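Shown here: the complex without one of its protein chains, the others still in place.
For reference, chains read A, B and C in written order, and residue numbers begin at 1 within each chain.
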Amino acid sequence: MIIVIKQGATREEVSEVVQTIEALGCKADVSEGSAQSIIGVIGDTAGLLPEQFTVLPAVERAMRASKPYKLVSRQFRPEPTEIPLGDVRVGSEKIALIAGPCTVESEEQIVRIAKRVKAAGASALRGGAFKPRTSPYAFRGLGEEGLKYLAQARAETGLPIVTEVMTIGAVDLVAKYADVMQIGARNMQNFQLLEAVGKIHKPVLLKRGMSANLEELLLCAEYILKEGNKQVMICERGIRTFESFTRNTLSLAIVPEIKQQTHLPVIVDPSHATGVSRLVPAACKGAVAMGADGLLIEVHFDPQHAMVDGSQSLNCETFERLVGELAPVAEAVGRKI
Amino acid sequence: MIIVIKQGATREEVSEVVQTIEALGCKADVSEGSAQSIIGVIGDTAGLLPEQFTVLPAVERAMRASKPYKLVSRQFRPEPTEIPLGDVRVGSEKIALIAGPCTVESEEQIVRIAKRVKAAGASALRGGAFKPRTSPYAFRGLGEEGLKYLAQARAETGLPIVTEVMTIGAVDLVAKYADVMQIGARNMQNFQLLEAVGKIHKPVLLKRGMSANLEELLLCAEYILKEGNKQVMICERGIRTFESFTRNTLSLAIVPEIKQQTHLPVIVDPSHATGVSRLVPAACKGAVAMGADGLLIEVHFDPQHAMVDGSQSLNCETFERLVGELAPVAEAVGRKI
Amino acid sequence: MIIVIKQGATREEVSEVVQTIEALGCKADVSEGSAQSIIGVIGDTAGLLPEQFTVLPAVERAMRASKPYKLVSRQFRPEPTEIPLGDVRVGSEKIALIAGPCTVESEEQIVRIAKRVKAAGASALRGGAFKPRTSPYAFRGLGEEGLKYLAQARAETGLPIVTEVMTIGAVDLVAKYADVMQIGARNMQNFQLLEAVGKIHKPVLLKRGMSANLEELLLCAEYILKEGNKQVMICERGIRTFESFTRNTLSLAIVPEIKQQTHLPVIVDPSHATGVSRLVPAACKGAVAMGADGLLIEVHFDPQHAMVDGSQSLNCETFERLVGELAPVAEAVGRKI
Partner (left out) sequence: MIIVIKQGATREEVSEVVQTIEALGCKADVSEGSAQSIIGVIGDTAGLLPEQFTVLPAVERAMRASKPYKLVSRQFRPEPTEIPLGDVRVGSEKIALIAGPCTVESEEQIVRIAKRVKAAGASALRGGAFKPRTSPYAFRGLGEEGLKYLAQARAETGLPIVTEVMTIGAVDLVAKYADVMQIGARNMQNFQLLEAVGKIHKPVLLKRGMSANLEELLLCAEYILKEGNKQVMICERGIRTFESFTRNTLSLAIVPEIKQQTHLPVIVDPSHATGVSRLVPAACKGAVAMGADGLLIEVHFDPQHAMVDGSQSLNCETFERLVGELAPVAEAVGRKI
């Protein structure tokens, strides 16, 4: 933390800043410039906030000199984390394709889609059994029944399962069936849920909140790692902006930034990010070209009759064609599909 | 739901739209204009989404003709809901002042602040025992101990207590101590938590999510009312935008809009909305002038040494002066402090 | 400017930073802390940007220690600027009501509205003769003919005229008729236009751009003052956010912030900020309660048949009632209507 002292601050006011720093168990490193004095805070500053200092009358500004997270950073672990997922190690050369319907609708539906996406080259099957819904009147998924159908689809195809867990109470239940526990965008800052999935031994796919900035997102990953679970994939799924031709605004620049700042793999969900199936293939190519380690893609054999989010789902034929088109893009950036 | 048919759509494609509508248990009301055909969907459309129709090849656009919520609307209940809170009925003429520290730090701290804000005219005491924190390394509140101190402050001042509940597991515990259950901005769309507080008999203060639009906010209130709890206050606390001179962007126009669309009382939290204590008094006046039924204000006798959010807290003297200044503003719009 | 040096930067890299500072005509004030070195830049730093330093390998961060504007600041001129406008000095106790139609449609229309708003208590007449339009196919105003009708309305009512100028080429023409030159939101950063109105002797009403932050807005005012024109009113008219129940998001916290940081008067335009006439009266009250020095309100005797922006215009009766309702709000904050 670096604290800039106001011009004209009195000696007493400055000494109050020093005392505040020391009371927090840190050391103050005062530099009196001819025009401007600055105080560096030395010690364990990870839990400190600039606001704790700007409230003091002598302080013009306070800002972090270092990142507020540790365990997720490249400094802490220089080599990339790789997470096994079916035939892929997510974060290595091969790009993970996680495909499937928004929502599990029936055993027949999920098994049929699983077979199609497996045949097309998917590494894992996505599908929601518990669905967060904006309206209390909307369909919220089949619950445990849906999880069982997912397990059946896995039994028939070998595809590992990525599915969402929404509450602490359901962590054990979902973990019984899922291979990867998905934390949805609305739950990104459900800190107790993060800690709960931090205590289990399954990979976690953490989706970026709709209005979360990079630092907040990485601090949520830090919550999970801090509890002992090192297998976290971070997922960009679009942010909320004024743009309205897409459901959210896909912000791909975060992909290379996370890869540079952290050792964690990054997944992109172009289906939710755009909300428009005709833009999904281009968005997948963009994500791969910018360094994504995996894609989370909604696929349905009959998007027009999907119960949820049909307008953003690819049909199976488009998905098959897309996998073929992605291969050369992956190769162009030194990766594989 | 109104569905605009594409020019040039075939008879079969249009008939597919009609079948989809009927499969959803609704009736299709087709109007063939000379230039453009339109289909109205009649029946229980509350759970339907435009995306369920735009996915069909014949559909140019689909949009709701009516609001997706019922129980919270003025149509459903024309007279305003009033919620008892100490000496105030929130939603009636008198404006509720809910004041106190961001976080309960000790029994002495909370009792001392409670006495000061009570003397200054507050109707209720705010204070967090469970705090959502961006960083896993930050102080997260005293937990049940904090709730006990709040109860002690109530015992000594008579002020009812407004405090946050963050998890379903803690609903009973918090309800044992709290007079009003606060749902924080990050939990606005924690739908299971909404349902849990919808089942208890305590008023709920529902904070708007950082990037929630009006419809999403009201649907979250609907979640609570649907479970049987009619005592919901809606709280504007600033939204996330590109503006950076404040922590969030206080969007006061939502106050008269919610008052017109719903029967629920509206509270404004200028402390979180601005994040800057010197802007809080003006923001309080603006909120009252625009029709707020209550204010949620952070007050601390020593903001510089508050453990959390000191930079947005008023000191007690400023709060006392503010109450005096708010009275004529309230009167100017036909209200009372 | 304060420059934070990376840990582990070499002596040569640090010395490169010092040389860069000196090459820019400034002096470097190096403070070597035990953990972190910091360099203060001393001298005329108004034209410097942090980016000029972050590009150097030794630099971790660079940030301004002082505001980038001078002439608009309270430090430069502690007493508030007051600008004469009819019977009001904008920025003094009395609040300016600038009312009128979005667009001048005919002599009869503008004269009729001028008489009505004058009788209701307006201090000035607004009305556009040159209109910026999103579509090239929309009506763009009557041009000079419109200006003549405005002059006629002034002749019949004594109300000074506030009207927009869109191009450098039209500055002299508009100045011939207008009492206040309005710079629209889309032209806020039309820097040559700002300089052109900076050279004339008429007050300027500068509207905030749709996505302009506080600093950018004040730098645009600085552009005008720098050319010699000290009579600038700053106008908040809503910003672009994800919110969609209003046309823009009215951000009233900027009103007290500008009053604290600068000596310039602040006007609020609730008509464009909300785009919804039923929210305008509440927004006017909020603006006055938060310290606005004036209001810019769209009024039309027949909003349903206005050629432009009818949905955000008050009718004359509502405006008359509003003026009556605003008087006690103004008094409640020590002002007058």
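We take it that a contact is a pair of C-beta atoms (placed from the backbone, for glycine too) under 8 Å apart; a residue touches a chain by one contact, two chains touch by 3 or more.
Because the structure is predicted, anything quoted here is derived from the model rather than measured.
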If the hidden chain were put back, which of A:Leu125, A:Leu193, A:Ala273 or A:Met307 would touch it?
A:Ala273
Hey, which subunit A residues sit against the chain that's not shown?
211, 213-214, 239, 241-246, 249-257, 260, 273-274, 278-279, 282-283, 285-291, 325, 328-329, 331-333
Touching residues on subunit B - with respect to the absent chain
2, 4, 29, 31-36, 38, 40, 42, 60-61, 63, 65, 240-242, 244
Touching residues of subunit C against the unshown chain: what are they?
16, 20, 46-47, 49, 51-52, 54-56, 68-69, 132-139, 166-169, 186-187, 189-192, 210-211, 215-216, 219, 222-223, 226, 240, 275, 277, 303-306, 309-312
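One rule holds in what follows: only the chains that are shown with their structure count from here on.
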With centres defined as the mean C-alpha position, give me the subunit A-subunit B separation in Å.
26
At which residue positions does subunit B touch at least two other chains?
211
